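Input: a single structure, listed below in structure tokens.
Note that one protein chain is taken out, while the other chains of the complex remain in position.
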Amino acid sequence: MAALLVVDNVSKSFSGLRAVQDVSFTVPAGEIVALIGPNGAGKTTCFNLIAGVYRPDQGEVRFADQRIDGWRPDQICRAGIGRTFQLVKPFAGLSVLENVTVGALNASASVPEAQDRSKAVLDKLGLWSKRDRTAGALTLPERKLLEVARALATGPRLLLLDEVMAGLRPTEVNTMVSLFRELNASSGLTILLIEHVMRAVMALSRTVVVLHHGQVIAAGTPDEVTRNPAVLESYLGEEAL
Amino acid sequence: MFTRGSLVPAEIYLNVAASGLLTGLVYGLMALGLSVIFGVVRVVNFAHGEMMTVAMYIALVLFTAYGLDPLVAMVPIAAVLFAFGYLLQAGLINPFITRPEHSQFMLLVAIALILVNLQLIAFGPDAQGVHTSYSFDSYALGPLIIDASKAYAAIAALVVAAALFAFFRFTLLGKAIRACADNYHGALVVGLNVKHLYALTFGLGAACVGAAGAMLMVVIDVTPSIGPAYTLLAFVIVITGGMGSMPGALLGGVLIGVTEALGGLLFTPSAKSMFAFGLLVLVLLFRPQGILGKKTA
Partner (left out) sequence: MIKLLLAGVPRTGLLMLAILLALFVALPFFVSDYLVTVLFLILYFAFVGQAWNIMMGFAGQLSLGHALYVGLGAYAAAALYVHFGISPWIGLWASMGISAVAGAIIGFLAFRFGVGGVYFAILTIAFAEFARIGFDHFTWVDGSSGFFLPVANYTENDLWNLRGSTRMFYYLMLGMTVAALLACHALLRSRAGYYWLAIRESPEAAQALGINIFKYKMYAVVLSAAMTSLAGVIFAFFYNNLFPEQIFHISRSIELILAPIIGGVGTLAGPLVGAFLLTALAEGLREVMLQLGVDVPGVKQVFYGICLLLVVMFLPDGVWPPLSKLLGLDRKTPDREG
């Protein structure tokens, strides 16, 4: 399959600190790719570079054969990339349904159409019964789900998930995993996910990219990557696999 | 749109600039109070000018009742304003430091509204001033003719500002307050009484504006309505110089003082504050952190 997303030699520094250095990888259309690495490796920064929060100091980002680096986040969303935030950013004063409707408007011609769309998404994620709750009053796992629901409602071709399973109970992780599998299989949704829950990474992705100190140190199938000595070493200082 | 003054010789420009500079130093001290409060407590004191007119009215009363020179009365006035600021912060504002910016702002707008109209009720809308023994004195310095009142006020402003700098630089308390400003949670962790330190800071800022008010009393007349105008002026100065920067406030004060004075000379005096606002807009757009401010991420 052709590559939907190409990250080509991208770098980004924050006042001297090189958060991402010469990172390259591709996400083929219809695939699920995982981006892993210890804390501070530069994963979220990679997402922000793809989603247009930052402009890369060098390198290119291409999506569906278009250069998108330098575009604004809203333009990138409209081009077909939906993203979640690791530190969730719900519209705290709005209801769950309103939160998702904001996202759904991106892919709808009218408000009623967006509300119907939101209903479908909330149903799929099991949040419909909580539609009238104020987002600020949700529990953390619920907020993570809401984050996914909003991104999904924008109708993306590529979904960027930043640690959406952190802090979930094992059963909740299982539900999420099957949800993403189902989305991927039924609608061909391409997913790039940052995840620490290795069980989920193993279950979902055929390709894993490992980031350490802002650089790609390994890429391959989950099995290959977990047997790679450099990867093991990078994690040992942080947390055992 | 504007009536243009006839051509004036260079000496007049020089004199007007010098007079603007002296007034600007007093403005600077007033703005220093705002800057210190913002730099530490992170609250924008929207009642700043109103607090200054409180000080001016105290100075006026002390002068008319006891003949006390405002530049002497400055000391007790600063003490009174300190207490006022301390209580205001500890009692009313402290619960708001974790609230959204706009609700802090509204709280201080309410306080300002109350202060300015209490003054209106107590003293009426008419301008009132003091005439000291040196009101009409002046010194000749080469081509410059300097108003004695302005010179004394400016010197007093510099002395108070220097004392404040020294306090923050050399005393333990000053250092503790700075630690609070740099790292709120860290200060909590090492056991600093942040609430007390914040109240102290607000008190110090109020004392600054109190002293500045007393000084201004020998230079200008007071009416309740100048309160809001001076609140705005303090903002303009502090944003121009750099929010939270102490030298920035003084520099901003001088800059605004001179700009206003020259603007008043070149165009009509009533249009002078337009120049200050013009400067503010330019700074906000092109150097939002202010001339001496540090860039925040």
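Labels A and B are assigned to the chains in the order they are written; within every chain, residues are numbered from 1.
Here, a contact is a pair of C-beta atoms (placed from the backbone, for glycine too) under 8 Å apart; a residue touches a chain by one contact, two chains touch by 3 or more.
Keep in mind it's a predicted model, so treat the numbers as computed, not measured.
K.L.:
Identify the residue among A:D74, A:E182 or A:E224 that touches the chain left out of the display.
P.N.:
Missing-chain contact among the listed residues: A:D74.
K.L.:
Can you say which of B:Y13, B:F105 or B:Y184 touches the chain missing from this structure?
P.N.:
B:F105
K.L.:
Among A:F63, A:F85 or A:F180, choose the residue that contacts the chain missing from this document, as touch is defined above.
P.N.:
Going through A:F63, A:F85 or A:F180 one by one, A:F85 is the residue touching the chain not shown.
K.L.:
For the chain that got dropped from the picture, name the residues of chain A it touches.
P.N.:
51, 53, 72-74, 77-78, 83, 85, 89-95, 97-98, 101-103, 105-106, 110-112, 114-115, 119, 131-132, 134, 150-151, 154
K.L.:
Provide the residue numbers of chain B that touch the chain removed from this figure.
P.N.:
1-3, 44, 92, 95, 99, 101-103, 105-107, 109-114, 116-118, 120-121, 125, 224, 228, 232, 235-236, 239, 268, 270-271, 273-274, 277-278, 280-281, 284-286, 288
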